[in-house]
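Got a structure for you, written out below as structure tokens; questions coming shortly.
Partial complex: the chains shown occupy the same locations as in the complete assembly.
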Amino acid sequence: MRFTSILSLILLSLIITSNYPVKKQELKLSDETQECINCHSVIHPGIVASWEKSRHSKITPEDAITKTKLERRVSFTTIEEKLKNVVVGCYECHSLNTEKHSDAFEHNGYKINLIISPNDCAVCHPTETNEYSKNLMSFAHSNLVENKVYQDLMRSVNNPHKYDKGKIEIKDSNKLTDYESCLYCHGSKIEVKGFENRETQFGELTFPVLEGWPNQGVGRINPDGSRGSCSACHTRHEFSIEIARKPYTCAECHKGPDVPAFKVYEVSKHGNIFSSEYHKYNFDQVPWRIGKDFSVPTCATCHISLITSPDGKEVIVERTHQMNDRLSWRLFGVPYAHPHPIKPNLSDVKNSAGLPLIVELNGEPVNKFVISREEQEKRNSLMKSICLNCHSKSWVNGHFERLENTIKETNALTLQATKILQEFWANGFTKGLPHNQSSFDEKIERDWVSTWLYYANSIRFASAMAGGGDYGVFADGRYQLTEKLYEMKEMLELRKKLKK
Amino acid sequence: MRFTSILSLILLSLIITSNYPVKKQELKLSDETQECINCHSVIHPGIVASWEKSRHSKITPEDAITKTKLERRVSFTTIEEKLKNVVVGCYECHSLNTEKHSDAFEHNGYKINLIISPNDCAVCHPTETNEYSKNLMSFAHSNLVENKVYQDLMRSVNNPHKYDKGKIEIKDSNKLTDYESCLYCHGSKIEVKGFENRETQFGELTFPVLEGWPNQGVGRINPDGSRGSCSACHTRHEFSIEIARKPYTCAECHKGPDVPAFKVYEVSKHGNIFSSEYHKYNFDQVPWRIGKDFSVPTCATCHISLITSPDGKEVIVERTHQMNDRLSWRLFGVPYAHPHPIKPNLSDVKNSAGLPLIVELNGEPVNKFVISREEQEKRNSLMKSICLNCHSKSWVNGHFERLENTIKETNALTLQATKILQEFWANGFTKGLPHNQSSFDEKIERDWVSTWLYYANSIRFASAMAGGGDYGVFADGRYQLTEKLYEMKEMLELRKKLKK
């Protein structure tokens, strides 16, 4: 064979490589997973197809751990021998720790868990699981449903209401409603109620009967007792880092008027450029190289991902699944923004009025539950170290100065609303906190909630994410907050007039 | 020629094929269409360019009908000889059934229709036209403007208002306003008012003068008496199945607070993945292969398209343009959700109070107008057969159980609002239904409308589409619905106090 022929063959292979899908390597499936796929590719073709697109289907843990430190996507030190040299298939995940899973069941001769918990993912990703457990998110279920103030709010929002003879009565809660409202994001508690036989196309089989299912909330209580759901962000069964890094994932729970992070992002300069260019970025690269793989940050860039210099060599910021390591403030979901809580589990917090809140009704934080000014500055510094790759120091400092000002100003505005509400309570125009009754089931109480849960939150997000104009002013912003103050004041005047 | 040369030529052709646009086949244009294009490519280059991108410009009906059953995009059995072997150009569509078209006019020696109606499209797509006519959508114009209750609502929303001496008077309707408000989606009635001569760059020409034009609403009444506008979804002149299958098309009319389907989709897991990955999907493939052409459903996937297994061989669900064959409930636009109506034409419905509604004011459906429980379950089964390709049975059943619960609960909440409104009416605080006056032109009446038209609708959509958190709670959801109840109750108290 002569030179030109060889050259031609090289060319041919180049063409094939560049124009056709990459030739599939022989997948090292475990026998068990092969058996799963035999049936499930027929009855759940969508699940199997998703998994086939996943990295899990293409690499073994042994190969994954040999990547360089910066390229590595797993964090285990040791792993069971039988998992080492097969790709991560159905059986490899659904058969883990079955002894701890109350949802484990016999399935065609295997013990299988219906639900995968963070503890199962920890077999390959222990660092990420551990970090995640330090987030408020991992306690999103408990911090909501076990807190008396939020219980009161949930009850007034979700429970059946009955109007009769001038009164509205709030009835007992409805679990199905809770699951698809607050707990959709906060996570449900999944309990095994028993087992049932079901006729399938492969004969009669037994399955667990679950309460609180389906659910992928971030603070889900799993049948093995663990907290969280990795698939909340790492969407099953593709578990795509690309999807997790795009802001659409965060938007699932961070878009509403109570936490309009995605909306603010969309109208920010960052969001504008993202929407315009994201199909040209490389969202699958690890480490994630600034300027090379992406030009503007998404949520993940600033809060989670391992970011490096364009050449992939200098670490700008380490990967973390403990997102609060760069969060100095708790901005939303509370009557007043306050320094970030020290711990994710807020079951023991209490203010001077005995309420399970980290703030007093006058807006002061309860210091022993929140991080120090020093820790705040440390966290700000970490965040700023990301901003500074594309912005000058005066730009970045100007930005953070405004945020602190906005926190102060919005807290002060909410305080004025609190004072008006307290006059309602003091005059007995409305029954609430001082009367040991709900603080959320009268119009004036809801007006008060709007000032912080919607408007102050929006304003603070607009500030924190440089989303500027609209969400800071006219879209649930300062305009609405001040209007609500005027309305509350007028309602108070009216009540006083009617009393005379 | 030697081997290497041949190889090189093969390579060259490979490169050309893969790197350059596909070589255009000779288009079989009719002479008439060629004549249209001669002028219109100059005066309407955008229209001609769109059409050139369309499938219509690239295939003849004869070729289209010879595709395999699953690949076929046309449904005729016979077709006129002259249409068979030319591509579907300007003349082929705009010259159809001119005898039925009051908008037909002489144009350069040809009889041309300005508007294409579903009956014209039926020449090649009779099955789709026939199915579509069985949807509520095809009666969207008539069911709105010929219904006394909705007429009353339209009047209070669209008509000019005049304030004088403490009173608001509603004036006569303004057609131009109606066209660009309700009828934008519901469809206008297009009438030919006459013909006029216009000076054009090709000399003086005659054109029909149309009332209600432009319009592409789904229930448009066409100048040939037919109902609907295929271009509402199959955007002219590309008629792209890709566009119709993406949710942006449905969002044109299903995004507002009265029907936030797209908003809910966007924050659902399905919508998240769609936004992240849709540029990698194949939206042009027929049949549409689950897991292969797409990973998550769009509106079209569950409601309309022919879906098959990944290999394109097993039909999962048949194509339908009668979308209600998998809709068991009518969720929105009505005071109470109720089982789906039996017929699309609602001109004869009446409840026990004589109102043209399918529900009583207490929320009970009028049984003779709605489908049976049995039929509902049949339709649910069809829908579930799609879900089950990616979700387990317990997941899917859990989802549908919640939806039924939500329908019950939201109807019950609206009922409480109705009871308060009825006390307003009974006490004469507001004139409405019992006084034979508008039920929509007072604040308290609008509050009542909000409970169902906005909040209950949003909650039900969030439930139906697993869009969870925000639209079920804080974004026009349960929070707002209960707040509205508290407000209505308080307004009633106030009125009673003032009466004393």
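By written order: A and B. Residues from 1 in each chain.
Here is the rule we go by: contacts are C-beta pairs under 8 Å (C-beta built on N, C-alpha and C of every residue); 3 or more make two chains touch, one makes a residue touch a chain.
Bear in mind the structure is a predicted one, so any value in this text is a computation, not a measurement.
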| item | value |
| --- | --- |
| With 2 copies placed, total copies in this complex | 3 |
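Here, only the chains that are shown with their structure count from here on.
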| item | value |
| --- | --- |
| Rigid-body rotation angle, subunit B and subunit A, from Cα fit (steps of 5°) | 120 |
| Intercentroid distance (Cα basis), subunit B paired with subunit A, Å | 33 |
| Parts of subunit B lying in touch with subunit A, wherever the complex brings them together | 3-4, 7-8, 11, 14-15, 18, 266-269, 271-273, 275-277, 279, 290-292, 295, 309-310, 388-395, 398-399, 401-402, 405-406, 409, 412-413, 416-417, 419-420, 462-463, 466, 468-475, 477-479, 482-483, 485-487, 489-490, 492-494, 496-498 |
| Residues of subunit A touching subunit B in the complex | 2, 4-5, 8, 11-12, 15, 19, 43-50, 52-53, 114, 156-158, 160-164, 166-168, 174, 176-177, 179-182, 184-185, 198, 207-210, 213-214, 216, 235, 238, 240, 242-243, 246, 248-249, 251-253, 255-258, 279, 441-443, 446, 453-454, 498 |
